[in-house]
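Left out: one protein chain. Kept in place: all the others.
By written order: A and B. Residues from 1 in each chain.
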Amino acid sequence: MTLVRMVGITKRFPGVLANDSVNFELRRGEVHGLLGENGAGKTTLMNILYGIYRPDEGEIYVDDRRVRIRSPRDAIRLGIGRVPQFPELVDKLSVAENLAVLFPEKILSRRRLEEIRSLAEKYGLPINVDAMVYELSLGERQRIEVVKALLRGARILILDEPTTVLTPKEVDTLFEALRKMRDEGKGIIFVSHKLSEVLSITDRVTVLRRGKVVATLETADTDEEELTRLMVGRRIVQRYERRKIPLGEEVLRVENVYVLNDKGGEAVRGISFTVRRGEIFGIAGVAGNGQKELIEAIAGLRRVERGRIIVGGEEIRTPRQFRKYASHIPDDRMGMGVLPSLSVLDNLSLTLYRRFSRMGMIDMDDLRRFAEKLVKRYKIVTPSLGAPAWQLSGGNIARLILARETAMGCRLLIAVHPTFGLDVASTDEVRRTLLKLRDKTAILLVSEDLDEILQLSDRIGVMYRGRFIGVLEADEADPERLGLMMGGVAVESS
Amino acid sequence: MKAVRERVLPVVVKLFTKLLAILLGLGISAVVFAAYGVDPLYAYSLMVTKSLSFRGASEVLTKFIPLQLCGIGLIVAFKSGMWNIGAEGQMLIGATFATWIALFLDIPEFSRLPLIFLFGLAAGAGWALIPALLKVKFEVNEVITTLMMNYIASSLVNYLVYGPWKGAKEWGFPYTDKFPKSVWLPTIAGTRIHWPTLLIAVLTAFLIYFLLVKTTVGFEIRVSGQSKRAAEYAGINYGRVLLIGMAISGALAGLAGVGEVCGIHHRLRYASSISSGYGYAGIIVAWLSELNAVASVLSALFMAFLFAGGDLMQVSLGLPIGVVDVFNGSILISLLVSEAFGRYKPKWRLRLK
Partner (left out) sequence: MIESATELLAMMISAGTPLLLSTLGEIYAERSGILNLGVEGMMALGAVVAFYITLTTGNPALGLAAAAVAGLALSSLHAFISITIRSNQVVSGLALSMLGIGLSSLIGKGLIGMPLRHALEKLEVPLLRDIPLLGAFFRQNVLTYLSYLLVASLWFIMFKTRIGICIRMSGENPRVADTMGVNVFRLRYLCTLLGGALAGLGGAYLSIAYTPAWIEGMTAGQGWIALALVIFAAWNPLYALAGAYLFGGIRVLQYRLQPLGISPPLLQTLPYVCTIVVLVAFSTEKLRRKLGAPSALGKPYSREER
């Protein structure tokens, strides 16, 4: 019996075909894995199923009946539940209070609390209804999200990268619960990039690549290598041509660094590496494995719990120190890299103004001239230097940030997803710019885009669960190998 | 509470919307006057004609001084993202220290006035730094703390004028002795305008403009007011910038207090008669000028016109003291509402399509 059937789903966003005639089927009593690289279309597909997006083409059938899912409320009514990657609970309230909203009665009775508790127990996910949410670990909070979905009557459960926030023991508990649910006849969609987990928990797995379904297989019939090959495709990524230059001095040194995430858990667990002038070190890995926290720590924006970060010979503890030697193209453009209400000129000056000031005063004429040069050279499309930055398109904002961070020499450049959202031509330009900078600068590149990493890096470190699962020389790396490592499979370098 | 992204409206449209809002506010006040039995048209025309007279204009300029100083200081604080509701208290502390130096310090006469200015600035800055430090170190909401500091300051002043500083020659009235002539600020002949502070007030508008646009500190203030994350990303010391912004804001308000007490009253009296709501009105000055330093001169002039007009209405038409508050309140509300309509028009159009 089929719980869900998605037929011919196509979804377009400006400039990208996120889902291309996707067929997906979820049976009763199965755990169905959804695999794919970043950008392959998994999240989009699930967002369509949960009513957040509407497909441009295609149909959805639930229990063999054609349905139109226009909002999450519709989805919930159909029995589709979603366990979000990061729990959405109100910290200052108790568990019971968070769940009380789901029931109509004015006061939550003891009996109802018992019902909730025994439901959770049934699946092996014990929860303490009287506890305050802020006291709970991320794993415990996720359990509440699962219970929340079940309380809303979910027969179909979507889990999007659920194990990102879990300890290994919590993963086991979760999987036990999922198996119990499956045996009851529920259907579970398990979106993940962690190959070992997919192989362990799923019954079938569908692989997406660039918006299309590449294969749907029985999990028992496949292995990590095949799955990676399907995800990544048989492709050869050509490294950009580069001159052989002698490596310069060490610019960035990361020594056994431990960093916590916002919820107090360990995001970076003992990373060490160095980057020298003249090389591009690429950090590959799916988002959520600690890259964000690592970069923030290097930039002085997050505390280092253990270990040291040294840039240009100085141990970094504040962003000010970092800025003495380094530039940073950030992941979070609108929140950090650009100030939407300020002018283009102000934004171009954001990290450069000190170089145009003397004794506290900014030489505005000089700065303005330089900004005009930047606009021309990097082809930033803007009505004027005085226009507020929110008027710029996404691509031009990326160009603005790139221009600002690469225009003046620096010893270290950190580039995080530098070509995200750019069109093909600009992407190529940006990558070539980075390559040119390599001569005088040490470059740390962080990207989820395998091609980008392979095209640019001289050395590659793959981050998985807060550690480097492997560090390779560029000529040892190919899409399959990287894909395996990103999926959690340690590969020996030959 | 950041400013929400707005459509870029041409300056003309912005001015027009503001004008409409002001008219709306005046209209609301007009209704109130009419209900009171006063002919609003008569009242307003009286205000206009009297302000154009010599005495009227000088009253406007007199009130302009503290409004401008408080307003421009608040622009700096608001730009840095700090909601300084405490200009009223910072004024009073400046006035208090001025009084202390004027009456109770045994120093050579010629040094009194310069010291008064110095301490007025420092005291105002210090009073503002207390809530600022609490915000930077403990993340305590500055709206509440600056508000509380206002009441602490006014209680302090009242304590002093009813108690230890009560004028020996003043027979039980709640004020201090008159200041020695050496600290009286010179006024323009025939008016109450203490012109040194007037000059300073106008000058600071341009100084602050210069600060915000052409100095590194000013740039850091503007960035910090938009986003703490972006400021830190750029290597800016966010906490230090906030403290500097508040210090400037408090200092200017303190200076306004010095002006009132050395230029007009020549003594310290009951708190509300010194600060007279200028600190709160300064918020309107800042808001009305959309945090533009140069435009603040116009807004301060306008608010001064309203204050003077309110005084006039009390004296000539027998309206009670609340008249100024009605003006201020209704204009501010109209400004808030009109500003939002400028922001939300496109949404309505989209829905119609």
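What we mean here is this: contacts are C-beta pairs under 8 Å (C-beta built on N, C-alpha and C of every residue); 3 or more make two chains touch, one makes a residue touch a chain.
Computed from a prediction, not measured in an experiment: that's the story for all the values here.
Novice: The complex has one chain that is not drawn here; which of the drawn chains does it touch?
Specialist: A, B
Novice: Of A:K92, A:K169 or A:R358, which sits in contact with the chain we cannot see?
Specialist: Selected residue, touching the omitted chain: A:K92.
Novice: Of A:E105, A:E241, A:D365 or A:D475, which sits in contact with the chain we cannot see?
Specialist: A:E105
Novice: For the full complex, which residue in A:P72, A:G335 or A:G394 touches the chain that was left out?
Specialist: A:P72
Novice: Give me the chain B residues in contact with the hidden chain, please.
Specialist: Those residues of chain B that touch the unshown chain are 1, 4, 32, 36, 83, 85, 134, 138-141, 143-145, 147-149, 151-152, 155-156, 158-159, 162-163, 280, 283, 287, 319-330, 332-333, 336-337, 339-340, 344.
Novice: In terms of residues, what is the contact footprint of the unshown chain on chain A?
Specialist: 52-53, 72-73, 88-93, 97, 100-108, 132, 134
Everything that follows uses one rule, which is that only the chains that are shown with their structure count from here on.
Novice: Quick check: how many Å separate the C-alpha centres of chain A and chain B?
Specialist: Inter-chain centre distance comes to 48 Å.
Novice: Going by the contact rule at the top, pick out the chain B residues touching chain A in the complex.
Specialist: Against chain A, the touching part of chain B is residues 2-3, 5, 8, 213-217, 219, 222-223, 226-227, 229-230, 232-237.
Novice: Would you mind writing out the residues of chain A in touch with chain B in their complex?
Specialist: 299, 301, 318-320, 322-323, 328, 330, 332, 335-342, 346, 349-351, 353-354, 357, 360-362, 364, 387-388, 390-391
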